[in-house]
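Only one protein chain is missing from this complex, and each of the others stays in its spot.
Presenting subunit A:
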Amino acid sequence: MAKVPVQFTLNGAEKAEFIDSGTTLLNALRDKIGDTSPKGGCHQGTCGACSVIIDGELRLSCLTLAETCNGAAITTTSGLSEGGVLHPLQRAFLDAFATQCGFCTSGMIMAAKVLLDHTPNPSRDEVVEALSGNICRCTGYEPIIQAVLTAARSNSQNAA
């Protein structure tokens, strides 16, 4: 089958690739571009491990065709740290023991980032709602919720 070109920015850097038409964004990111931070858990839209941010919105990369992202700005968890310094969400997840096996973590952080981008001081219910499409088999969720609330607090302290 003929290859098709895709071009988008990934964590601020221009990316251009030739892919098989119909390739999911998840497979294009992991297998072609080499960003393995989005995880393939179910490929069915149910686990959230593949979550990425496309033009500011949380999306499931397993159900998104890469070709539909031409010209888009894509953010993944691998783009969050700056100069070796972890993003406040990453720091809070580590400190709160909100990551165990780590398979869900990158998707959780994407969902949490979109929330904090729009709602810097969320309530606990807002955090639960924001993470409701993401499944974790290890932590029992409570440490994750606490980590997001902690990251929100540390953000607002930094801003103050």
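One rule holds in what follows: a residue touches a chain if its C-beta (ideal position, glycine included) is under 8 Å from a C-beta of that chain, and two chains touch if they have at least 3 such contacts; residues count from 1.
The criterion applied here is as follows: contacts and distances are computed from a predicted model.
One chain of the assembly is not displayed; among "Cobalt transporter", "Sarcosine oxidase subunit alpha family protein", "Oxidoreductase" or "CoB--CoM heterodisulfide reductase", its UniProt protein name is "Oxidoreductase". For the options A:Leu58, A:Leu116, A:Cys136 or A:Ala152, the residue in contact with the chain missing from this view is A:Leu58. Among A:Gln7, A:Thr36 or A:Thr68, only A:Thr68 touches the chain left out of the display. Of A:Ala72, A:Val114 or A:Ile145, it is A:Val114 that touches the chain left out of the display. By the touch rule set out above, subunit A reaches the unshown chain at residues 1, 4, 21-22, 24, 43-45, 48, 51, 57-60, 62-65, 67-68, 111, 114, 128-130, 132-134.
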